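Working notes for the structure below.
For subunit A:
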Amino acid sequence: MIHSGRFGFVGRRLLQAIPLTLVLLLLVFAMLKVVPGDPAMQVAGPRASAATLQAIRVQLGLDQPVWEQFLHYLGRIATGDFGTTATGSTKVGTLIASGAPVTLVLLAVSTVFTVLIAGATALLAARRPDGLVDRMINVMAAFGVGVPTFWLGIVLLAGVALPTGAFPIGGWGDTPATVLRAAVLPALALSVSVAPVLMASLRSGIVEARRSEYHAAAQAAGVRGWKLTRGFVLRNAAVPPVSLLAALTTLLLSGAVVVESTFGLPGLGLSLTQAAQNRDFNVIQGLTLVFSLAVVVVNLVGDVLVAFLDPRVMV
Partner candidate 1 sequence: MSAGTPLLQVDDIVVDYRPRRGRTGGPPAVDHVSLDIPRGRTLGLVGQSGCGKSSLARVIAGLAAPTGGTIRLGGAELPAPRGRTDATRIQMVFQDPGSALNPMHTVRRTLTELLLVHRRAAGRSAATDRAVELLELVGLGAAVLDARPRGLSGGQRQRVGIARALAVEPEVLIADEAVSALDVSVQAAVLNTLRDLGARLDLTMLFISHDLAVTRYVADEVAVMHRGRIVERGLPDDVLRNPRHEYTRSLVAATPRMDGPALSAPEEARPV
Partner candidate 2 sequence: MSPLLRITDLVLETGPAAAPVRPVSHVGFEVAHGEAFGLVGESGSGKSLTLRAVIGLLPEGVRQAGGTLELERDGAMRPYRFAEVRGRGIGMVFQEPMTALNPTMRVGDLVTAGPRARYGWSRRAARSRAVDLLAEVGMPDPKAQARMWPHQLSGGLRQRVMIAMALATEPSVLLCDEPTTALDVAVQDQILRLLHRIRTERGLSIVFVTHDLGVVRRLCDRVAVMYAGQVVETGRVEEVFTRPTHPYSAGLLRSMPTQDTPRDRPLAAIPGGQPGAGDRPEGCRFAPRCGHALPACAGLAHVLAAVPGSPSRSACIRVADLGGPPLDREALLSPLPGGTA
């Protein structure tokens, strides 16, 4: 009946996500093969003798057939073992565990900012389509998209954090209060480049709903005020932005990588940048996997949300 349609749809999306994840795992694993240079050499150093190199290769299981190595790799991933960092001091797993909360908080706060900024400006812009306010907001939006996140971070540091001291000029907090305070500026920098996309989608959703025949039909039937706006405008205008949410979260995630280095936040983004700078393969492989799996999950959540908001999505 009706409901099975939606849960059926969600079930199908889940099934579709599994092959995608497997392919991602394969790709990330394959990265090992593409890396220039010999992994064993990286461990033992360039001057190691052929015998030591061979021993390391056996120890790392590099001599086994590829698909066996892949299964072995899957086994290790399942238990959270992503290998050790280049310096060998910490396990990549712990690095991920410590960095994840920072990145998650940053994403959460910037998502809140993005929704607030986009929501407010969209409602303002949609009040009089093509009016002065609407055109001005569109220009600012075009600006926002063009402003590099890391530069905005620096301007916020120079213009707000340093002079007022109200916000730390880098690093993370340890209590919820200090964490929030540390997250405000980076999250703001991050959301300014993403909010315009959500704003444009919400704005066009509202304008189109107001210009639609079902809106006129409701008015003709005497529906007015908040009932009209909620039931016939917002409910329909929310569909396009929600379907964009997954893509926007991916944008935020992507931006976070840069913002974390501007503000020195100890998140997964900073680890990824540092790993790239120090050519730390295991960290890159582990983080790439974590990030892409996160995107798969976010897309899934996005599809589910759309399915519940828009009954036509029964495909």
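Basis for inclusion: all candidates are chains of the complex that A comes from, given by their letters.
Keep this in mind: contacts are C-beta pairs under 8 Å (C-beta built on N, C-alpha and C of every residue); 3 or more make two chains touch, one makes a residue touch a chain; residues count from 1.
Owing to the predicted nature of the structure, the values given are computational and were not obtained by experimental measurement.
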Chain touching subunit A (counting every copy) in this complex, out of 1 or 2: 2
In the complex with candidate 2, residue positions of subunit A that touch it: 2, 129, 211-214, 216-224, 227-228, 231-232, 235-236, 239, 309-312
